[in-house]
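Removed from the display is one protein chain of the complex; every other protein chain stays in position.
Letters are used for the chains, namely A and B, taken in the order the chains are written, and counting of residues starts over at 1 for each.
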Amino acid sequence: MQYVIIGSSAAGINAIEAIRSKDKKADITVISDEKKPLYSRCLISYLLAGTIDEKKIWYRPDAFFKNNKVDAILGVKAEKIDPDKKEIALGNKKKIKFDRLLVATGSSPKLEKIPGVDKKGVYPLRTMEHAVEIQSMLAKVKKVAVLGGGLIGLRAAYALKNRGKEVSVFVRSPQILSQIIDKGSADIMQRHIEKKGINIITGRSAKEIKGSTSLSSVVLDNDSQYDCELVIIGKGVNANIDMVKDAGMKTNWGVVVDEFLRTSNKNIFAAGDVAESHDIALEEKSINAIWPVACEQGRLAAFNMLGENKIYDGTLAMNSLEFFGLPVISIGITRPKKEGYEELIKINPERNVYKKIVLRDNVIVGAIALNSVDTIGIIGALIKNKVDITSVKDIILEDYFDYGKIVNLIKDVKQGFKEKEFRETIMTL
Amino acid sequence: MKKIYCDIKKCLGCGACEIACAVEHSKSKELDQSIKESPAPIKRRKAESISQSVAISTGCHHCDDAPCVAACMSGAMYKDKKTGLTKHDEEKCVGCWMCIMSCPFGALTRQKQDKIVVKCDLCPDRDVPACVEACPTGALFSGTEKEFEIKLKVKTKK
Partner (left out) sequence: MSKPTGNGVNDKLIAIAKENNITTVWDRFMLQEPHCGFGTLGICCKICNLGPCRIDPFGEGAQVGTCGADADTISARNLARNTAGGASCHSDHGRDLALTLLELGRGKAKDYFIKDPVKLRKLAIEFGLKIDGKDDLKIAEELGERILREYGQQEGELTLIKRAPKKQIDTWKKMNVYPKGIDIEVVETMARTHVGVDNEYKHIIECAVRTSLVDGWGGSMIATDLSDILFGSPKPIRAEVNLGVLKEDEVNVLVHGHEPTLSDIIVTASQDKELIELAKTNGAKGINLAGICCTAAEILMRHGLPMAGNFLQQELAIVTGAVEAMVVDIQCIMPSLPDVAKNYHTKLISTSPKAKFKGIEHIEFHEKEALSIAKNILRQAIENYKNRSSKKVNIPKEKMTIVAGFTMENIFHNLGGTFRGTYRPLNDAIISGRIRGVAGVVGCDNPKNESSMCHIDMVKHLVKNDVLVVQTGCSAGACGQAGLLTPEAAFRYAGDGLKEICETVGIPPVLHTGSCVDNTRILTACCEMVKEGGIGNSIDELPVAGAAPEWMSEKAIAIGWYFVASGIYVVLGTPLRVLGSKNVTNYICDEIESTLGGKWAFEGDPIKAAQLMVEHIDKKRKALKLNSLMYAAA
């Protein structure tokens, strides 16, 4: 059996490990357009911030491919899939045969369609290469404009502030992190970040980037100018679906997959940022371009490529952020846009604590925990298992809510908690 | 796989496991000294109430399919191939709290000063984990699931 994987980040690496754990002999080929792909994408901003050194960014050791007996084609782009011939055309004109293919092509940063966005000094922050280039010009930079108040934008802003730069973040929407958390928690986080010296301007976007050999300023939508030598664009990502779309498989925002993470072609699977799959909280197909989902999907897709028929429960949005010592974790739906949701909120301004639970018919579908995050994973388990939490509803936001408080729930709703570790805890009850 | 089990029927929620754990994971490993240390030693096991007068001592379950390992973006959290335990490499940890986000047991704790996560490591320096030794009622048990089941059966026969 010939397994081919396109992409060697979270989903690709986990797929390799999963295949190898079950089949010591199978031929595995991985194709990546990056020469050294085994780093952790999420750590790029940490590297830029100087809070970790380069050693820490390597998610797997150099010998990973060799140890797993993987034929790694690196620094070469996969350009075309021929599903009938089961063949992939590479940028170096070579062709690769496959029996089972995993598309883990990930996503690319969205770029603003404004004049000047192609100038030198304007960067997204997605790859090692971006980080290295930004770093190389930092000596000449005093002021930075970050366009976008999402996860990447703020992480870049935090990193550059940490490097002693004067940083302003321009956010089109009225709050930061609007894709991840609600306004109440975002406002607390925004005040905290501002107190640490980053300017955040909400409700404002850029319409032009000016400069010649080097950047000079950003022109804003109210025609004011912000002088800067570096612009970081953090406007989210688009799934890299072109190749799959061209090959005639079903795509939407991403590559549409079924509960086995299989595309509309039975030999081709997709995982990670590129895959559009069932979302547990939304109960519809969606993309959650996050690391844990990519890892889980990579593993599961690999098992199904091996023919194990494992059903994927679905994806769930999850994000963990920390800026200047203030952490926030969000899971699932945090800002319900439709009717029929209930929100429980508890705020303690003195301790900078904000907690929110979003319910639909007494089943949790989303949660935010700001500065009180240690037990949020328990809420995640309740979301995944779709448990009616009526019996613990009145204590779920309390500081003393912990695993012990759901033990009786696990006992009563056994079918929900299928992992054996849950059963272990109630063996003696 | 050898790990720690708690017999809820015997757990009184006294918190002896918590203290023993924190002390074992302190620099000095001495109660008197450990309470003066900075960063303060962190317990990796918690005595929690289930309902009034019913308690459980809980910590990392070293899950077979560990969500924290899948979520870890730095490769710090990993499964030990020999023992099956979920291990954590503090050197590689960057404090992203992704594991905390994914742990269904709330069994991980932030060590804020060094920005790393800490969890049950089954006391690698000891034969019997400190919490199990500290448990005054024998509610905590260290061994395989089979061994725990046998122990429970022997007890009920008596």
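The rule is short, and it goes like this: a contact is a pair of C-beta atoms (placed from the backbone, for glycine too) under 8 Å apart; a residue touches a chain by one contact, two chains touch by 3 or more.
Since we're looking at a predicted model, the values are computed, not measured.
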### Task
Using the whole complex, pick out the displayed chains that touch the missing one.
B
## Note on the structure
In the whole complex, of B:Cys6, B:Val23 or B:Met73, the residue touching the missing chain would be B:Val23
### Summary
Missing-chain contacts on chain B, rising order, are 14-16, 18-20, 22-23, 31-32, 34-35, 40-43, 109, 133-134, 136
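FYI, only the chains that are shown with their structure count from here on.
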### Query
Using CA atom averages as chain centres, what separation in Å is found between chain A and chain B?
29
## Note on the structure
Seen from chain A, its contact residues with chain B in the complex are 10, 14, 40-43, 46, 51-52, 56, 58-60, 291-292, 295-296, 299, 318-320, 322, 325, 327, 329, 331, 373-378, 380-381, 384, 402-405, 407-408, 419-422, 424-429
### Query
Any idea which chain B residues touch chain A in the complex?
5-10, 46, 48-51, 55-56, 58, 61, 63-65, 67, 70-71, 73-75, 92, 94-98, 100-110, 112, 145, 148-149, 152
